[in-house]
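Every protein chain except one is present and positioned as in the full complex.
Each chain gets a letter, A and B, in the order it is written, and its residues are counted from 1.
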Amino acid sequence: MDKKKLLKIILTALVTAAFLFLLFYYEQDKRKNGHALSILERSAIYAVVAVAMNMLTGFTGLFSLGQAGFMALGAYTVGILTIPLEARQNIYYISGMNETLASWHMPFIPAMIIGGLVAAVSAALIGALILKLKSDYLAIATLGFSEVIRAIIASPQFDRITNGSYGLKKIPRFDTIFIPVIISAICILLMVLLIRSSYGRAFKAIREDETAAEAMGINLFKHKELSFVISSFFTGIAGGMLAGYMGSIDSGTFRITLTYDILLIVVLGGLGSVTGSILGSFLVTAGREWLRFFDEPLFIGSWQVPLFRTGFRMVVFSLLLMLVVLFYRRGIMGDREFSWDMIFRFFTKRRKKVEISSQGGSHD
Amino acid sequence: MRKSSILVFVLMLVVLFAAFSTVAAQDVVTIGVFQPQTGENGGGGFQEVLGTRYANTVYPTIEVGGKTYTIQLYEVDNKSDKTEAVTAAQNLVSKNVNAVIGSYGSGVSIAAGAIFEEAQIPAMGASCTNPQVTLGNDYYFRVAFLDPFQGTVMANYAFQNGAKTAAVITQLGDDYSSGLGKFFVDAFVKLAGEKAVVSQEQFQTNQTDFKAILGNIKATNPDVIFAPSSITTAPLIIKQAREMGITAKIMAGDTWENVTIIENAGKDAEGVVLSTFYDEADPSTEESAKFVEGFKKYLVENNQPDIIPAVSALSYDAYLAIYNAMKLADSVDPVAIRDALVNTEFDGVTGHIFFDENGDAVKNMAVIKVIENGEFKFLQNVTIE
Partner (left out) sequence: MSLVTILQHTLTGVSLGGAYALIAIGYTMVYGILRLINFAHGELFMMAGYFMIFAMASFPWYLSVPIVIIGTIVLGVVIEELAYKPLRSAPRTSIMISAIGVSYLLQNLATYLFTALPRGYPELPYLKKVFQIGDLSSSLVTFLTPVITIVLVFLLMQMINQTKIGMAIRAVAKDFETSQLMGIQINNVIIFTFVIGSFLAAIGSILYFTDRMSVNPFSGSLPGLKCFVAAVLGGIGSIPGAMVGGFILGVGETFMVALGFSTFSDAFTFLLLVAMLLFKPTGLFGEKIAEKV
């Protein structure tokens, strides 16, 4: 048994090292590997949002569709605070920038944390209003608030703060992929620790049965609010990272479709599985790029394959999603986590032809 | 359990496979075509792609440094979306393109600008008119005029034709529409007085009902309505305005020079005035005459209406600009192309082109067109010094 444990540790270390080495190798020729790096960077950022959403939806049972709005708050905070002072006048070329804000400047990390806090505070206020609502009502209400946040950001009344319709640019981009990857790793680790703590167990109790949880002395509102606020904090952080990844943002980036993308990641990875969400975010981000060939005409000899033209990729993509939703409802990981035992078992059990149905461990 | 494990394995394999795919070729210059082919601006983006593709058939090779290079186009779709634009731009960078043409839509160009600058690849915007695209970016150039100029042109035109009052409609969250609207307001107020802009209305992206806005405008009874916006909203604004009995002249910017607007708005589109870059009936240069003849055939071959969209002409010129810069630099090195662009001067389809210190083509003339009998008719040239 000890041997097995040691093996697991070694394997984990090896995989981590291999991954870091891959990043390091990519970094050597940023130009050639720019595309791959940008996909990995985006995956890392989406992974944080996906895990945060999963913590809320998969572990606490609160179905929220407000991710885009909280990401917008984080992204705009980072944008406003990190744009170099000398560039600001050119960017706020229509109405000028608010005088107090114009002199505030700070490095990325503190700006990102402030962004997270802004999202968390807004979530606390919104949560106090709407967390009493149940499943689909909560979903619609959070989705509504996300749109409200976006509308406020784009409104001419906020021109001097958010630059309204004109968006922000010249946000310093990450110099190296290690910054977003490490921040993401830390964020995800913190969330995992939370999920494993007594709070996390209370979250799961709420998901399973609110009445029973309450009877056991769990303060429903307090825990729901906590889960909502923390999830939004990390969503805001991820939004801040998205600003650092894109370098220029506007309100249109944070439409409902962004939330749907995240939802897709969470569903694909498996509701209630952190590793599933991480895997899902990579698959969805990279999958779209891999599927690009669907958008180009394809010839076999001189025969042109029908259907292949612009837009086909997204059709295939959404069909795949529907297939997962309908026939593979639990996603890649279900609500289990990746573990080496799983891999070991995969090799040993297969020989014995014993199939452990993927429906095992259902909580529904 | 087994199913998911297999999946995980397949995924890992795919990751490895994706990690090791690269492209290398000799004696080939690659020009990246950075355009939206889907999404809100998919239609306009495709027209620009056609212009570039055609330019590539006219000038397929270039002789530089004693060697003949084949010019290859590499097209990526930025989906009219800023997040996608970043990935698409990175894709171009990793394909080692020597220069980039695009994009339709200023927002995606701004998003990609930082990446091209970082990678030291020169980019040539065709119809993106927002000042922010080239400002503070040493690697972004463009062949079109700018929104402040365009706004002034339309304000001047309106004022010279007797308009005393104007209403402006802009799209919230859209830098092109909001910016151009603002420049028009500034110019018109200067000409016709502080109170000349009687109504400024905004609408949301994807909004289809403009009657509330138009109701307000009707109440102020302006002489002209300036409504720079995307081709998606244009026919809605035009038809709903006419239906509500608004007779004011409707004006807009360059995006409206698109046949879909006439198709969708029908006879209500009659009399709409817009500014644009180019008029095929008035070939000012030798290149232009050649282009009109050849491109019309090309459009028909590609199942498009044989009316030349101004954006196609511009993207043709963008290609020419890079072509001439490579000649001048006598090199295909991206940085050398960029340095040569500063001094490049040539006769394009849309006129004589050279660039100012921001990288913007120096243009002091815009073409004003009016929709008449279901066609865009040349009205006049407006020059502003």
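One rule holds in what follows: contacts are C-beta pairs under 8 Å (C-beta built on N, C-alpha and C of every residue); 3 or more make two chains touch, one makes a residue touch a chain.
These numbers were taken from a predicted model, which means no experiment stands behind them.
Residue-wise, the contact with the chain that is not shown comes from A:F317, picked out of A:Y26, A:Y93, A:W290 or A:F317.
Note that of B:V28, B:M244 or B:V362, the residue touching the chain absent from this view is B:M244.
Of the listed residues A:L11, A:M216, A:V305 or A:V325, the one in contact with the hidden chain in the full complex is A:V325.
Among A:A87, A:L117, A:I130 or A:L298, only A:I130 touches the chain left out of the display.
Against the chain not displayed here, subunit B makes contact via residues 38-40, 42-43, 172, 201-204, 206-209, 211-213, 215-216, 218-219, 231-232, 235-236, 239-240, 243-245, 260, 263-266. Subunit A residues in contact with the hidden partner, per the touch definition given at the top, are 57, 63, 129-130, 132-137, 139-141, 143-145, 147-148, 151-152, 154-157, 256, 260, 263-264, 267, 271, 309-312, 314-315, 317-319, 321-322, 325-326, 329, 364.
Everything that follows uses one rule, which is that only the chains that are shown with their structure count from here on.
Contact residues on subunit B toward subunit A in their complex (touch as defined above): 1-5, 7-8, 11, 14-15, 18-19, 22, 37-38, 42, 77, 81-83, 86-87, 90-91, 93-96, 107, 110-111, 113-115, 118-119, 131-132, 135-136, 170-175, 177-179, 182, 202, 204-205.
On the side of subunit A, the complex with subunit B involves touching residues 22, 31-39, 42, 87, 90-91, 93-94, 150-151, 154-156, 164-167, 169-170, 173, 242, 245-253, 258, 279, 282-283, 286, 289-290, 292, 295, 310-311, 314, 328, 332-334, 338, 342-343, 345-346, 349-350, 355-358, 360.
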